[in-house]
Every structure is written in C-alpha cells, then in structure tokens.
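The structure is given below, and queries will be raised subsequently.
Shown here: the complex without one of its protein chains, the others still in place.
Per-chain numbering from 1; labels A and B assigned in written order.
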Amino acid sequence: MGLVESGKVTGGLASLLNMSRKYSLWVYQWGLACCAIEMGAAFGSPRYDVMRLGVIPLPASPRQADLVVVSGTVTDKMAPAIRRLYEQMPEPKYVISMGSCANCGGPYWDSYSVTKGVDQIIPVDVYVPGCPPRPEALLEGIVLLQERIQNEDMATRWKGEAIVVD
Amino acid sequence: MSSTDTPTEETPTEEAATDSAREAMLEQLSGELGDALVGSHLEPGIDLTVRVTAAAWADTAAFLKTGMGFAYFNFLSAIDWMPSPFGRDMDSQVDITLEGTEAKPAEEMTWGLAGGETRFQVFARVNDIVKHRAVTIKADVPEDSLTVPSWVGAYAGSNWHEREAWEMFGINFEGHPGLRHIYLPGEFEGNPLRKDYPLLARRVKPWPGIVDVEAMPGDDDETDSAEAAAGDASTDPADAGSQQ
Partner (left out) sequence: MTDITDRQQLKYIAAQAADARVNLELETEGMTLNIGPQHPATHGTLRIVAKLDGEQVIAADPVMGYMHRGYEKLTEVRTYPQVTTLINRIDWLGSFANEVPFILAAEQLMEVEAPPRAQWIRTILFEMSRIANVVLFLGDMAVQVGAVTPVFFAFRDREHILNQIEAVTGGRFHPNFDRIGGLKDDLPAGWVAETKQVMKKMRAFCDEIETLVMGNEIFQARTRGIGVIPADVGLQYGLSGANIRASGVDWDVRRDNPCGLAYDQVDWKVWTHPDGDSFSRFWVRLQETREATKIVDQLLDTIPAGPVMAKVPRIIKVPAGEAYVETENPLGVMGYYVVSKGDLVPYRVKIRSASFNNMSISPWLLKGVYVPDIITILASLYFILGDIDR
C-alpha cells in the first residue's frame, strides 16, 4: 500500500502534489468540428495562448495525455473511437467537454446520427458551453478544472471511487 | 415542347435572351428523347427543369454529356414526395389531433416542378461551364422495383452521390459498381431521408410549436421553461416565427 493509496498524503504535501499536477497537464485535443477551430485558436494562436496556464497541447499519443478536450459533434459512428481513446488514457485523467454538441447534442439534438452529449460515453469533468465557446471560455474551463484538481483527494482518485465535488 | 402538369410561364420581354437559350436546350432534349421526356418547367431567366422516364435516365445522361456538351456533373439526389405522417413539426399544435375531434384527412401527395407520379423521384443537375448553362433532370422511380439505371457510365462523379441516395432513400442504381454505406455505420437500419423515418428525439418530446411571444426570463411559468429546456439556445426556441 503506497502513501497515496492509504491516505497518508494530506495537508500541505497533498496540496503541493495537486498543484504540480494541475500545472502540468498534457492535453489531447479530440477536435471534431467547429469547436476544434476555437480550440486550435486557444492552443495555437498567440492571442489566447494556453501554455501560460501550464497546459501543453499535442501529446504524441493518448497514452501520454492527462486531459482530453472533446470539442465538436460526437456522432454514433465516432463514439466507439472516443470510448477507446478514453480507455487508453492512464489515470488520473480528466475530460473537458467543449461546445454544446459535446455537452448535450447541441443544435443537432434531434438528429438520427448524433450522440446527444459525450457524457453518454465517457465521464466528463468540466462542461464548456457555447456554440462555439470563445477561446477565453475554454481557458476558463481549464482554470476551473485546475481548481478542481487542486481540491481533489488523491486517495479517492487512486481507489477509483466516485469523486464528489462540493 | 411537352409539358404536363405545370405549364411553361410566359416570358417577360426583357428576359427574352436567356429564355431563348433555355428553350433551345429544351427543344434539343425533346428532339433526342422524344416520348421519354414527360415533363418540363422553364422559368424564364432562371432555370430549366426536365422530367424523363426512369428507363431513359442513363441515356439522358449520356446525351447530355456527349451530345449537348454538359461536361460538368453537379449533383444527384432524390426527393420523397410522401407527406410526412408525423406532420410538420413546427405546427405540431395544429397537426396533433385533439380529443373529441376528427383527424384531418391525410394530405395528398403533390409534386414539384415538371410534375411527377411516384413517391420517389431522383433528380440531378449538370452544368455546361463553357456556355454557362445548367439543367435539372428529374425522373420518377418505379414504385415496385425502386431501381433506376446508374449514371456512373456517363459521369464518374455520380458514384458517391448514388451511394448516398441509396443509403438515404433506399433507391437502387442498376450498374453501380458497389452500393454501400457512405455516411451511416454498417449496422444502421432504415433510410433516414424517407418521410416515414421518425426523428426519435422529436417523437419523445415534441416541439412546442409556434410561440408568438417569448416569455421574459423572470416570469416564465413551469411549462415554458421545461419545453425551452428541450431545445437549444442556438435554435431560437421561441423565435421560430419572428424576424429579427
């Protein structure tokens, strides 16, 4: 039983570890549709630079990623790929759902080929609303996620229990 | 020139130039196809639509390409003329049968330009980009076999368009090298663009219909907020009828 698992990491040490985790997120962009362009603007353009938050884009593969940003419409044909991608990521992993299509199906809520929200397939930590959300909104979503990581109980995460946000 | 259901419109005098070009096209087509051309609609200065029999569908393509110089393939698709059994969702308050009243009689099938006789029609458009003219060709799909000849021999680009029409409507194209799914996953059942294919999300929760006045954020009652939650902000739930 390691230190984290047995719950011996608390207080200042836990806070330090969480802070180091939240400032070193490697983001896998699952860019599907229009939101991918705003995500690209957030990650790639010098104006909304996301690297200043400690978040680096473009990992080599999902197996090296901490965070995945699902941006764009999720279709039923694409859904198995997203599930596989999520399972390939190692713990601790986080998911940001960007845009209304990924949140709830969005403008295509009544379509025959659209999955009504990516949270039907994978658990989502932060929802960023908008169609498309401005890059600043995505940055706010990432900051919210970082706050969440900071206040996280690492033992709970390790054991795989449900994480309660209070 | 032959036209059955829809008569050709009278030409205003200033449109004479373009109109004569289209009339010449129509004459050339009817000269070649003869009886196979069963309907036409010429909108002066705007467009020409021609309807042919399904048997002559591929021959029309070959003639258009080699005989008339329409070298550019624009698109090919189909229309389902059956009135939707689910009503027109936007008027769902009107289409829903209230208790104690009689159901409205089922709508009759009507067709568009150049007429029609069957439920499904394939239509395609080709351009002549040298002389800047274009024509829309339609054909009735025979009800029993739902098959029309393929255009792949004349225009190689129609391959994918026919795959899409097969997938969305269930129309077979004889002579197509391989009709298989282009958009939908392999296990998909049904033909989505047919009018009797339901959009399940709307059947489960019907659209509330036209709401003339949008409730202000403060004083909306429960039903409004519940129904507004079904739609999404980007589809203007209560502004369906208002012009901004």
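The working rule: a residue touches a chain if its C-beta (ideal position, glycine included) is under 8 Å from a C-beta of that chain, and two chains touch if they have at least 3 such contacts.
Quick caveat, the model's predicted, so the values are computed rather than measured.
S.K.: Out of A:7, A:40, A:92 or A:129, which residue would touch the omitted chain in the full complex?
M.R.: Only one listed residue reaches the unshown chain, and that is A:40.
S.K.: Write the list of subunit A residues that the hidden chain touches.
M.R.: 29-34, 36-41, 44-47, 71-73, 75, 77-78, 81, 85, 107-108, 110-114, 131-132, 134
S.K.: List every residue of subunit B that touches the chain not included in the displayed model.
M.R.: Where subunit B meets the chain not shown: residues 46-47, 49, 71-75, 77, 79-80, 84, 88-91, 110, 112-113, 123, 125, 129, 132, 136, 155-157, 159-161, 168, 181-185, 192-193, 197, 199, 202, 207, 210, 234-236, 239-244.
Please note the rule applied: only the chains that are shown with their structure count from here on.
S.K.: Just how far, in Å, is the C-alpha centre of subunit B from the one of subunit A?
M.R.: 42
S.K.: What residues on subunit B touch subunit A, complex-wise?
M.R.: Per the stated touch rule, the residues are 183-185, 192, 197, 199-202, 230-235.
S.K.: Taking the touch rule as given, give the residues of subunit A at its contact with subunit B in the complex, in rising order.
M.R.: For subunit A paired with subunit B, touching residues are 76-77, 100, 104-107, 109-113, 116, 131.
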